[in-house]
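So the structure is just underneath, and the comments pick up after that.
The complex is shown incomplete by one protein chain, all other protein chains being positioned as in the whole.
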Amino acid sequence: MSTGIVVDSVTKTYRRALSGTSVHALNGVSLTIAPGEVFGIIGPNGAGKTTLFGCLLGFLRTDAGRITIDGHAPDDLAVRSVTGYLPERLVLDRWMTGRDFLEYHHALARLPERTRHADCATALERVGLDPTAAARVIRGYSRGMLQRVGLAQALLGHPRYIFLDEPASGVDPAGVVLFRRLLGELKGSGATVLLNSHQLEQVERVCDRVAFVKGGKVEAIETLAAGAEVARVVRVRWAGGATVTDAALGQAAAAAGASLASRGNTEARFAVPDDAGAARLMAALVAVQVPVSEVTPEESRLERLFLDSAPAVAAATTSPPANPGGAS
Amino acid sequence: MPPATAEMIFDGPGDGTSPPPKHGSTRALPRLLLVLAAAFLAARVGTGMMEQSHPSLVKDSIAWRDIGDAETLARQTGKPILYEFGAEWCGPCKVLQGEVFADPRHAGTIESSFIPVRVTDRRREDGHNALDVQALQDRYHIESFPTIVMVDPDTGELGRLEGYPGAAVVMKTLGEAASKYDLKKGQFRTGGIIIK
Partner (left out) sequence: MNRTLVVAFWRQRFMSPFRMAFLLFIVGVPLLITAAMPQAGFSIAGKLTGVALVFAIGIIGQDLSSGVLQLLFARPVRRSEYVLSRWFAAGSMSAVIGVGQAALVVLIMTVRGAAPGAPEALTFVGERLFEGFGIAAVFVLLSTLVNGVGDVALWIGVQFVCGIGGMLAQAKGWTWLARAAGELSGSMNPNLPIAQIAGGLAPWAPASAYLSTVTLCLALAVLVMNRRELSYASSNG
């Protein structure tokens, strides 16, 4: 039975023997991820997100605190059996073909041999890698192809826990669309997904909750509306003195597929699905004779977390030997 | 959670027909290996000490030549002489014998490069040495056993090894002495065949 992920007061410090310095990568991080949740982790560079992933995957030992996945340590064999992982720095066995690589990981995951061929074919199809490409040696793969193979191996065996570290990094727009679709499927499958991504729009679109990590601490956890469309808010100003009715604004919003969030005397806020929606809204407002003078996008909720944390802190907290508990 | 998603959450990997996953850390120590390593290490120390104090008798693989024939044979074959000075009571001599002279490969290499002569001290057993044995010990100032001395019959000592520093060092030293000899004589040796 799946009981989720519990991170309790985890601390991780990197000590450099030669230089005598230490880097406090995680400072008492605590969070709980429920089974079936899609949980995002965002933060500035050097915040400790990759270290947190490393601890959750059992690659790094914590100095203090405890992590359990389904009630077991992260490096337990049973946990490994239900885990899928896509690292940010994707390093695959370059001498293998894409298919060989998947079959290799299928075997390492101790999945049944008799379904190996079919499972790998399904996984390749799912990530959009055609059989010809899969038969080529990985050494000749583009970044996008590597990412697809990496994602395919992470999804083998329908893992219960999936760790995705910057899955859309370096991927072309078609890959980003594919990734978005797969994330949606994973969300619907009931798997617990941990997503570390700088693509805030994607995070906002798919995640149930998001943790903002900064300086090795969880600064905030935002609960996002389940299944909500990523609404981008644009602020529209019109010439002062012009009379603009609610009806006109509503008509323009409906025509553009947007929704009116709020209005004032000389401005209104609209939620639009994307940039194209914003463009349609402008056209619709002009059509209903609203004298638009300015259209500006508002920051998303997650972007506001980054902005509210300015000025950005240093990537690491360093402690020279004289001050072992030195502050950041 | 809709029924379709519930079906996709398994207690184990794959399609449920695989065996349930084992528990245990991926960093578990293989106890059997640790026990064996400790046991064999103890055995190594123990048997090594025993071998030092009671070396086993080992059949030689070298055809030792008589002292009187050594110089003649050396001039005939173009090989230097290898004198091995030892004694029956000498423990390291037994180890040298076992690890170097009894190994057919080392023995083969030695015989192809030298005229091997064993010079055994008998003072403890007999009270004195044979005249030729004593003469050689005096000529080369032998003060401990084992001592290996490589000799060019015309020009004298090429090199020596006192004590037993291990088979690798012994063979390396012998090889260097043989090369020095060949260089002096302007000859080249391969596979036991001398090419001038």
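Observations on the model:
Letters A and B name the chains as they come in the text, with residue numbers starting at 1 for each one.
The rule we apply is simple: contacts are C-beta pairs under 8 Å (C-beta built on N, C-alpha and C of every residue); 3 or more make two chains touch, one makes a residue touch a chain.
Since we're looking at a predicted model, the values are computed, not measured.
Considering the full assembly, A:Leu77 is the residue among A:Val6, A:Leu77, A:Val176 or A:Leu260 that touches the omitted chain. Of the options B:Ser61, B:Thr120, B:Gln134 or B:Ser179, the residue whose C-beta touches the omitted chain is B:Ser61.
In the complete complex, the residue from A:Thr51, A:Gln147 or A:Ser197 that touches the missing chain is A:Thr51.
Listed here are the chain B residues that touch the chain not shown: 21-22, 24-30, 33-34, 36-37, 40-41, 43-44, 46-48, 50-51, 56-59, 61, 92, 98-99, 102-105, 108-109, 161-169, 172, 191-193.
What chain A contributes to its contact with the hidden chain is residues 14, 16, 23, 25, 46, 50-51, 53-54, 57-61, 77-78, 80-81, 83-85, 87, 89, 91-93, 95, 104-105, 107-110, 150, 153, 163, 315-316.
In this section, only the chains that are shown with their structure count from here on.
Every residue of chain A that touches chain B in the complex is listed here, in rising order: 1-2, 36, 58, 72-73, 75-78, 80-82, 109-112, 115, 157-160, 188-191. Per the touch definition, chain B reaches chain A in the complex via residues 1, 5-6, 8-15, 17-18, 21-27.
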